[in-house]
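Beneath this line is the structure, given in structure tokens, with notes to follow.
One chain of protein is taken out of this complex; the other chains stay put.
What follows is subunit A.
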Amino acid sequence: MLKDLGTPTTRSAFRSAGETPLRSAGTPRDVRRRRTVLVLVILACFTLIVLDARRSAGSPVEPLREAAAGVFGPLESTATSARQPVDNLRDRFAEMDRLKAENEKLKKDNEDLTRELTTSDYARNRAQELDKLLKVAPAYTMTPARVIGIGGAQAFSHTVTIDAGTADGVRTDMTVLNGTGLVGRVVRTTQGTATVLLIGDRNSTVGGRLNASMALGFVSGRGEVGGTLDYKLIDPKARPKVGDRIVTWGSSGNAPYVPGVPIGVVTSVTANEGSLGSTATVKPYVDPTRIDTVGVVTGPPARPPRTQITGKGN
């Protein structure tokens, strides 16, 4: 099809009889040159893809990425600081919706509180349990950072750029979290920026522990915009319940995930078709479209105090 468009004969068929040729874009020499450019560009693209596709051997595109991050990191940082007017605009549009949603939420909260008042013992026990669990998680040394770039849904990947890099002690496979829960892990770093893979990405899998029963499982991203997650338990007989909370169970050496960070809450459970066990849908605590300030766990967590137990040994 491209060939047809390029030949001068088809061109003249498009033109009416009285019209004079206005530019010499149709001469065979120009057509040849144009196609040469196209072929060269496509070849360059394929070369790049082939070179970068085998990641294991260390991609030659890596220095390019470093350079690009060096140039665009500060630019993105500046642009993010200058986005105040954009934010204001969005907020104004969102205000009505927000007020309505808040009203709904307050009504619901009111009902919940009334109900909770009647079942306060149960709730208090549960809160205590949660508190205990949170205390198990040691305190981490964190480096605060701001999100300066977000990938669009067109690229299918859920990644963000933060403005802290190797210069701030950020390395790959570090946990990233914010005040409400787990955000993701660092997959790529440069001098001044780092790329974070969000837990909602299809490439992401996190070990998650059910708060209620301490059962272990895996949380994987669905690639949806809202960041919805799937949760599969290791033990096929255990069943998660709606409303159960999930926290990370941590990886060996605390990389990429440190233990005890809240991930999300179970919203629905469906039985797996054709196999044992069930899959739960998890709503993450962190809204992936609204993350701004995050913390990167840079320091080794303070070791939880372990008192030695001495037995008589009878």
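One rule holds in what follows: a residue touches a chain if its C-beta (ideal position, glycine included) is under 8 Å from a C-beta of that chain, and two chains touch if they have at least 3 such contacts; residues count from 1.
Keep this in mind: contacts and distances are computed from a predicted model.
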UniProt protein name of the chain not shown, from "Rod shape-determining protein MreD", "FdrA protein", "Na+/H+ antiporter subunit C" or "histidine kinase": "Rod shape-determining protein MreD"
Of A:L64, A:L113 or A:A271, the residue in touch with the unshown chain: A:L64
Contact with the hidden chain (one of A:L48, A:M142, A:L216 or A:A238): A:L48
Chain not shown: contacting residue from A:L106, A:A167 or A:V225: A:V225
Residues in subunit A touching the chain absent from view: 2, 5-6, 11, 14-15, 19, 22-23, 25-26, 33-34, 37-38, 41-42, 44-49, 51-53, 59, 61, 64-65, 68-69, 72-73, 75-77, 79-80, 82-83, 86-87, 89-90, 148-161, 187-188, 190, 193-197, 201-203, 223-225, 289
